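With one protein chain withheld, the remaining protein chains of the complex are depicted in position.
Chain IDs A, B and C follow the sequence of writing; residue 1 opens each chain.
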Amino acid sequence: MMKGLKKWRLFSLLAALTVFLSGCGQEELSTLLPAGQVAKDQFNLLLLSSGIMLFVILVVVIIYVVALVRFRRSKLGEDHIPEQVEGSSTLELVWTVIPILLVLLLAVPTVYYTYKLGDVTAMGAVDDEGNAENLVVDVTAHLYWWEFEYPELGIVTSQELVVPMDEKVYFNLIASDVKHSFWVPAVGGKLDNNVENVNKFYLVFEEDSSKLKEGVYFGKCAELCGPSHALMDFKVKTMPRAEFDEWVVAMQSTKKDKDDAGDTAAASEGEQLFADSCISCHAVTADVKSPYPNLTTFGDRNRVAGFMDHTEEALKEWMKNPQKQKPGNEMPAFDHLSEAELDAIAGYLMGLTVEK
Amino acid sequence: MSSVAQKKGFGSWLWDWLTTVDHKKIGILYLLGGGFFFVLGGIEAMIIRIQLAVPNSDLISAGLFNQIITMHGTTMIFLAAMPILFGFMNAIMPLQIGARDVAFPFLNSLGLWMFIFGGLFLNISWFMGQAPDAGWTSYASLAITSEGHGVDFYAIGLQIAGGGSLIAGINFLVTIINMRAPGMTYMRMPLFTWTTFIASAMILFAFPPLTIGLFFLTFDRMFGANFFDHAMGGNTIIWEHIFWIFGHPEVYILILPAFGIFSEIFSIFSRKRLFGYTSMVFATVLIGFLGFMVWAHHMFTVGLGPTANAIFAVATMAIAVPTGVKIFNWLLTMWGGSIKVTTPMLYAIGFIPSFVMGGVTGVMQGAAPLDYQLHDTYFIVAHFHYVIVGGTVLGILAATHLYWPKMFGTMLNETLGKVTFWFFFIGFHMTFLIQHWLGFWGMPRRVFTYMDGQGWNSANLISSVGAVFMAIGVIVLLYNIIMTSVKNVPVANDPWGDGRTLEWAIQSPPLYYNFTQTPLVRGLDSVWIEKQEGNESGITPAVPVQDIHMPHGSIIPIFMTLGMFIAGFGAMFREETSWGLPLLVFGLAWTFVCMAIRSLKDDLGYYVPKEEILEDMKRERGRK
Amino acid sequence: MAEIEIYKKSPAEFDLGQRRARRSMRSQVIMFSLMIFLTLTSFMIVTASNAEVIGFSKYYVIPVIMLFAAVQVGLQLYYFMHMQEKGHGIAAMFMFTGALLAFLIVLTFVTIVWWN
Partner (left out) sequence: MDLNKKFTPETWPDNPETATFEAKNKFVGFWLFLGGETILFATLFATYLALKNKGPANLEFSTQELYELPLVFVMTMLLLTSSLTSVYAMYHLRNYNFKKMQLWLGITAFLGLGFLILEVYEFYHYVQLGFVYSNSAFSSAFYTLVGTHGFHVAIGLVWITLLIFRNAKRGLNLYNATKYYTFSLYWHFIDVVWVFIFTVVYLMGKVG
């Protein structure tokens, strides 16, 4: 038996080793590589608690191994009758008090951070001129897609959250149909999008996403919300404040652009088709909020529908049969459109951009 | 009734089992039913792991996957773990306190059949087009919008099975309160009896909220109520509270009996009195009590506000203290003992590090801000499988080996037992250890697939391979059970040689009236005391041999439950079919008539005559 | 087990028992009057509050009627349900645990369900 036990030790050691070798996960979505104050606070709490827990495990395992080695019947003889000890109040006191202390050690920072991370008092703060001091984003979770509205800036976008770095960004979370949960692992813990009330919290983004492999942080829906819960991903772009301001201006001007385009040249074929089939649901100017995803920045996106490759092929697959890609979502299929028409629409959509 | 029972052959054998009110047989039926659902839930688990073994897997569809995880969780918790534990409680606890039977033999049987029919009801959903798919927690906004009848099966099936659990809980409580043998004071009760007591008390207080919650869900979905429809003023958070007011105590209902089983094992196979018995009892009570104060730790991310989160976080961590007391008492029971590593002991030894690892991750989740990261990720999946599989399931497997000879009169093969252990144990750590990291790396739970390129592939594969190991372990166990039953080599009263409590002083399996004479208990571990003082039988009788009063069997429990089962279908199809409503009324009326019959008939039981008992005692002496 | 010993009381014992029972019955009736009184008062102060009688603000009325309800429950349990008699230790223990948890559940629902 001892051999078996040793084998297990060796095995778990190996397992632990592989885990450490594969590192801390990927930068764009690992909680172990925090990219902002909130995630860092939580990571510190993780380090502290893991330390305490490893200590506890160590103590238990040491006593356990020694007991197993020393007090085997095979060693003591078949008819050895051990002393029938009732207990020991000293020992029992020790292992009541020490865990209490350890728990307190963890409880104090827990309470501190609970209040710190839950503090949204500054959310509505305004400066002397009545302008909001902080960026607030209203996040509405829909069946399998995310809508981000910047109420102060008059911008609506979907699937990709664009935020400035190094300041507190406040969020209002709500769900439009069933419960979802808003989570950007690398930047901070999640908060639920309930159907009946608005949840508020803040995140701080401290790293520029452009240096990431794909240029974005990954966001996830963390609450079971139906068949395509697993596919309800979104992406986060972080950038310095100045760049963000430019993005805002570009977004705000999409409306004007549109008018110009309509006046001057005849619309492209793709745009025309889009206007016929899609505009009833999808807006392509950043000022329109509708119950469907706003596609103003579609060309800047990193994924189609949050999880498919950002290519024209994938986009066409999506249009032809959205149900196959994302079961249960609310977009109808456009398989009656010809290949050429689909190409045209795809081309048009890929050209919708404010960043280039 | 009795005329039928006279007939020999398969019919009468079947009738005997269907009408039994004998706690030992009911225990066996619970094991059978629970074992069946454990394999079912295990197969569902295997499907989950196969689907997740590689990225972008489309082996099963998204909708089906949600049904499978929902049914896996629901089946394992309500239909496998709890009933199996009830099985051992039924079979062993009355023996431990020197009782002839449980307090309410009829209700005991009713509880059993409600579990079985509730479980069947739930699983029939597979054949009716749709199984429940809103997770075992069935959070309201999703559960009330889920189409088809899946969630209806969940609500009604659990209502029936849950009613059975409530009945079982009350029955165990009264048994322990009223039926202890003379001298068996509360502070002399074996730990398994104590944990049964506390777990039953928790059932008593935890299941009524579930009843109400399921009632709300049923009425919202089927009868036009608006508890959870926010457009009509409803509030889905109410469901979450109600579910966890039930759900958190439920997890301690699962673990406490396992703690009890391990307490027995450590003490038997260390040949030593349980270290710190008093503090063990106190810790059990405290865990039971605190278990009701922490439910909102499942809701840290719901947005209850920092004050609620802080209070519940600290309360959650407090549970580490009494649990730690138990862990160290077990270690010190081994310390200075004479440890013999039998199969049950092997499980107990495997349990300590596994459960501690699961427990400490629980405390980490209790740190609310950290839980904002961990909640609904694979870290949680890892945590609860570590405590449930590493605690409850190891406890169940240990008890299977430990009590098999007592329940069936024959011993499971030790070598095969150890083979099962190693496969299961290694597979278990392989499956779930790595999932902690998956959680850290951002993998949410309840995802039917995941995209390539997120760094999760190899970890998921390792996890799936581990699950195969567990399955092999379980298959070896099934093989062991079959082989053992075929060979059926009889064993003595105390096959382990170091039994300390009353159940080890009587025959294996016990006579249907358990004790020929009610025993007199003179201390903790009474059989051990008697044997140390040279009383080889292990029992000092408290009374002379006399007639024994026993209850009659009854078929009514099955019929009563059948009525509920029928009513359930009626309720479900009330709207779209013309037969739904009549069926509902018929089912309810049927149940009511069964109840009335039961209550109007005087059923006073019968007596086992003294002569028969003396005869049995003579035979027993002859065998020795 | 089911057999019980029949014990015939002596006339003196019997008388004592009867007298005791009557005395306890009398106290039950007194408690009943008290309950009726509390109920009446509750209804009256609520009516007064609705009629906007000065002094009957809801911050005064609600605690008072809650208190009266609690007292009534105590009377029911201890007098009508005989919880003051011996042999009710277990009953009391479980009822109190139940009441405590009940209080906790109601408390959370009226507070944290709606926080935020």
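Just so we're on the same page, a contact is a pair of C-beta atoms (placed from the backbone, for glycine too) under 8 Å apart; a residue touches a chain by one contact, two chains touch by 3 or more.
A quick note: this is a predicted structure, and the numbers were derived from the prediction, not measured.
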Sole contact to the chain not displayed, among B:Ser57, B:Asn226, B:Thr307 or B:Asn457: B:Asn226
Residue of B:Val54, B:Ile212, B:Ile481 or B:Ala542 touching the missing chain in the full complex: B:Ile212
Full-complex contact with the absent chain, from B:Ile69, B:Met189, B:Ile242 or B:Leu286: B:Ile242
Chain not shown, touching residues in chain B: 103-104, 166, 170-171, 173-174, 177-179, 204-205, 207-209, 211-213, 215-216, 219-220, 223-227, 229, 231-235, 238, 242, 245, 596, 599-600, 602, 604
Residues from chain C at the interface with the omitted partner, ascending: 1-4, 6-9, 14, 17-18, 21, 25, 28-29, 32, 35-36, 39, 42-43, 46-47, 49-50, 58, 61-62, 65-66, 68-69, 72-73, 76-77, 80-81, 85, 87-88, 90-91, 94-95, 97-99, 101-103, 105-106, 108-110, 113-114
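Everything that follows uses one rule, which is that only the chains that are shown with their structure count from here on.
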Gap in Å, rounded to a whole number, between the CA centres of chain C and chain A: 53
Set of chain C residues in contact with two or more other chains: 116
Where chain B touches two or more other chains at once, by residue number: 235, 237, 303, 305
Complex contact set, residues of chain C against chain B: 1-2, 90, 94, 97-98, 101, 104-105, 108-109, 111-113, 115-116
Chain B residues touching chain C - in the complex, by the definition given at the top: 100, 177, 201, 204-205, 209, 235, 237-238, 241, 245, 292-293, 296, 303-305, 307-308, 548-549, 604-605
Chain B to chain A touching residues, read off their complex: 61-63, 66, 134-135, 139, 141-142, 145-146, 230, 234-237, 270-273, 275-279, 301-303, 305-306, 309-310, 313-314, 317-318, 320-321, 324-325, 327-329, 331-332, 334-341, 346, 349, 352-353, 356-357, 360-361, 363-364, 366-373, 375-377, 418, 422, 425-426, 429-430, 433-434, 437, 440-442, 444, 446-451, 454-455, 458-459, 462
